[in-house]
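One structure below.
== subunit A ==
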Amino acid sequence: MSIEDILPETVPTGYYLVFAALLFAIGLFGLISRRNAIGMLLSIEIMLNAVNVNIAAFSRSGVGEGQVLGQLLVVFMITVAVAEAAVGLAIIVAMFKLRRTVEADELKLLRG
Partner candidate 1 sequence: METLVFFCLAVPVLILAAVVVTTPHILRAVVSLFLALIGIGGLFFLMRAPILGVMQLMIYAGGVVVLFAFAVMLVRRVTGEFVRQKTSLVGPALVVALLFFAVLMGIGSGYLAGLEEEGTLGGFMHPTDLDLAERVVITDVPEEIDPVDEFSPAMLRDYLLPFEIASVLLLVAMVGAVLIAHPLKQKHPTGALSPKEALEQETADTGADASDDEDAGGAGP
Partner candidate 2 sequence: MEFPILSALTYLPLVGALIIICIPRERDEAIKATAASTSALCLALAILAWLAFDNGVGGFQLEERAEWIPQLGISYHMGVDGISMPMVFLTCLVSLVAIAYSWIVKERVKEYFALFLLLQTACVGVFVALDFFLFYIFWEISLVPMYFIIGVWGGPKREYAAIKFFLYTLVGSVLMLLGIIVLYFASGDSPAERTFDIVELIARQPATSLAPGLAMAVFIGFFIAFAIKVPSFPFHTWLPDAHVEAPTAGSVILAGILLKLGSYGMVRINMPLMPEEWMVAAPWIGVLALISIIYGSLAAMAQSDLKKLIAYSSIGHMGFVTLGLAAMNVQGISGAVLQMFSHGLITSCLFLLVGVIYERAHIREINGFGGLGQIMPKYFGVFIFVAMASLGLPALSGFVAELYVLLGTYASGSALETSTEGFAVLMSPWFAYTAIIGIVLTAAYMLWTVQRVFMGEKNERWAGLKDINSLELACLAPLMALTLFVGCYPGPLLRPIEAATMHILGALFGT
């Protein structure tokens, strides 16, 4: 009995969904545990990718319009992720210049 007999021929959508959920959870873990703004941003990127995989997996099982929509959504998402990352990194760099740190713990000028 080879390994190919145990595994399904094509990948069930559920596998992708579980994978995406795991990826999202890993990103969530990083987002909470990281103190460094760049680290947080990296975690957010991972979560975004989890969402992308999710949508692509759903889109794979659709027909016609639904399938196109999903892929369209992923393409748009990638675009936006770039824009967001660029602005975010710019802010982080500006922060570095002023404070020489990006540790979230040290952001405490603004307290009520």
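Points to keep in mind about this one:
Just so we're on the same page, contacts are C-beta pairs under 8 Å (C-beta built on N, C-alpha and C of every residue); 3 or more make two chains touch, one makes a residue touch a chain; residues count from 1.
Keep in mind how these were chosen: all candidates are chains of the complex that A comes from, given by their letters.
None of these values were measured; they are calculated from a predicted model.
One chain among 1 or 2 touches subunit A in this complex, and its number is 1. If you check the complex, the residues on subunit A that touch candidate 1 are 3-4, 7-19, 21-36, 38-39, 41-43, 45-46, 49, 52-53, 56-63, 65-69, 71-72, 74-76, 78-87, 89-94, 96-97, 100, 102-103, 105.
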